[in-house]
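Structure first, then comments.
In this view, the complex is presented without one of its protein chains, the others remaining in place.
Take a look at chain A:
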Amino acid sequence: MSQYTNYIGKPTNRVDGPAKVTGAAKYAAEFNVPNLAYGVVVSSPIAKGRIVKVYSKPVLKIAGVLAVFSHENVPNLAWFDRNYKDDVAPGGSPFRPLHEDKIMFNQQPIALVVAETFEVARYAASILEIEYEEEDHETDIELKRAEGFMPGRGKSGWMPPPPPRGKPDKEWKKAAHRIEHEYIHGTQHHNPMELFATTTEYHPDGTITAYDKTQGVYNCQQYISKIFGLSKSEARVVTQYMGGGFGSGLRPQYSLFMSVMAALELKRSVRVSLTRQQMFSFGHRPYTLQYMKLGTNPDGTLAALQHHALHETSRFEEYTENVVNWSGMLYQCDNVKLGYQLAEIDVFTPQDMRAPGAATGSIALEIAMDEMAFEAGLDPVDFRIRNYAETDQNMSKPFSSKRLRDCYHQGASKFGWDRRNPRPRSMREGNMLVGWGMAGGVWDASQKKAAAKASLSGDGKLLVTSATGDIGTGTYTIMTQIAAEYLGLPIEAVTFKLGDTDMPEAPVEGGSWTAASVGTAVKNVCEELGKKLLKQAQKMKGSPLKKATFDEVEFVNGQIRLRLDPNQAVVIRDVLQASGKDKLEAETSATPNLLKQSTHSMHSHNAVFVEVKVDEDLGTIHVTRVVNAVAAGRILNTKTARSQVLGSVVWGISMALMEETVMDHKFGRYMNHNLSEYHIPVNADIHDIQVVFVEEEDEIVNPLGVKGIGEVGLLGVAAAVSNAVFHATGKRVRSLPIYLDKLL
């Protein structure tokens, strides 16, 4: 790995930055294709029932209205569940927009009004009269505690909790110190800045290009081609830029269905944008109830650990996420019982959101660990180190690499943890109580199959493409760095493009696997191209590389040269010129090396330290300092990676103190469905955040040694805030968000 010198690991500025800040970057709702019509979605005002009648006639009379689509007149479309199943759909029967008269959740999209202008469409949609027959709904998960069930169908990436090990009940009863508590957080919605939107361009030959907001263009392409009976060449999906996703764009959203359906029906380009209110009408982080039991031995090692979770799912799909499994592997414990259940209510299916499952599970586990340390009279960091897991006990496998211990040490030292007075309410500043808390977490390091294409042109410019996404994370930048590194080209000569189904296939941009998956594909394709270049170079007259094998050469500074004798070199541009070709191309894919990977448990880890200041009289909380130490393999770009961890911390603070979508069960409707009342932090809420990367050498995860940085930074942040609040005030808050009234 030591050959990385020029680009990988450097704090390269975002290559897409200038396009974004100058407005040149185009988002889904900004493609102003000719002859565009506008669709506005009508949402159900009730949570359950059926549509008796859609009174479209008066609306159709309004000048400029082109069509009203509902289940009454939607064209004959595919019928089977499998046609509507996207790559990341959970088990069950996917929601089919405008398919039938049945209403299964509040704000369900039930009609689309299309007009010549957005204003007319919006007005017409606002007066469209629809008659309903209401049925009783159930939306309160608290009332469904007794009706939890083990999911049978799951979804890809979901693992049922491992079977119990040891004697978790008996050992818990015998433990020297014990705790037993419930932890709750409410529903949360992703709320990326950019609203979901699709501009479907209808081409004269009947094919379409959908400019969509999605984290997976291929996923959306297969979704619409199966539903509308289009071949892949007839349906192109493009997402070049995305104003945030946080998981909300993993599954195709209904703006895509609506816009494509209307375009095909009207044989005309159609744009459908959702409103902010409608951003609360689909997947979300589920309302989750968790139960923890921990016990320690006299020496401070864990005697027993039990973790149970119950969360909501819809009536039609079994949404699953890994909530409790982490508790069986983050700490060494021989007596473990993990339980996981779902309960059905009348809402839309939850959806992966910012470190799904682990963000939730780490709240319960890491607050409980703090409680346990306090009960046992141990320092929270010391307690964790005493229970450090050297192997993954869930899988009985060694870790491919794990430097969590260094995260604890380096994080604590940067934070100044040794100056902490362990007694709650012991640290003050004027009328404020100061609290220091910590927590941590573990996340998967995974790799999926991905492909890429590289094309080097005569002027020495390299174009690399792969249909992955950049949801603001830095994909454009790190892929450019990897390509520049492996072909030894100046970074300005490399362009990376993504988000187009005309490009080689890549998985949805999620799970923190993009750097590993697409990064490896980019590396592979550059090596393929390198081999072709070498071949051409060897054909050159008097080539100094004539007898060199690929392993004997390196690509540096625009040259191919002998590793052992760098003076023996040819200039890459000259190679192309001499070859007489105007470009050289390669296309290949990268698949995970399962043989190597299957013998190990591959994970990233973090430890996060938080300072809060609490106004004792008024209950206001400010997170004044955060240090987040992250071990996630090799860091490809210290700048974009740091930004990702900063973002994670902000979302963690958000989760701890602000975010909650509140349902009025009378209506089965989320009531704070706007950004004025669904609170996320503003600048004034965010103070000092420091990021420490504890780099790991890992040859097992993938050839680049990267584990992905998108989600791990969020883990433990909310728990650490709650732990710090306890240290400050002596009050333990086990239900998030910690609004000020919980401290009064």
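To be clear about the criterion, a contact is a pair of C-beta atoms (placed from the backbone, for glycine too) under 8 Å apart; a residue touches a chain by one contact, two chains touch by 3 or more; residues count from 1.
Following the convention adopted for this analysis, contacts and distances are computed from a predicted model.
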Undepicted complex member, UniProt protein name, chosen from "NADH-quinone oxidoreductase subunit NuoB", "Branched-chain amino acid ABC transporter permease", "Nitrite/sulfite reductase" or "Xanthine dehydrogenase family protein subunit M": "Xanthine dehydrogenase family protein subunit M"
The listed residue (A:Gly229, A:Gly339, A:Pro681 or A:Pro703) that touches the chain absent from the view is A:Pro681
Pick out which of A:Phe69, A:Tyr123, A:Trp436 or A:Phe693 touches the chain that's been left out of the picture. A:Tyr123
Since one chain isn't shown, list which residues of chain A touch it in the complete complex. 45-46, 119, 122-123, 126, 429-432, 613, 615, 617-620, 622, 657-658, 662, 664, 666-667, 669, 671-674, 676-677, 679-685, 739-741, 744
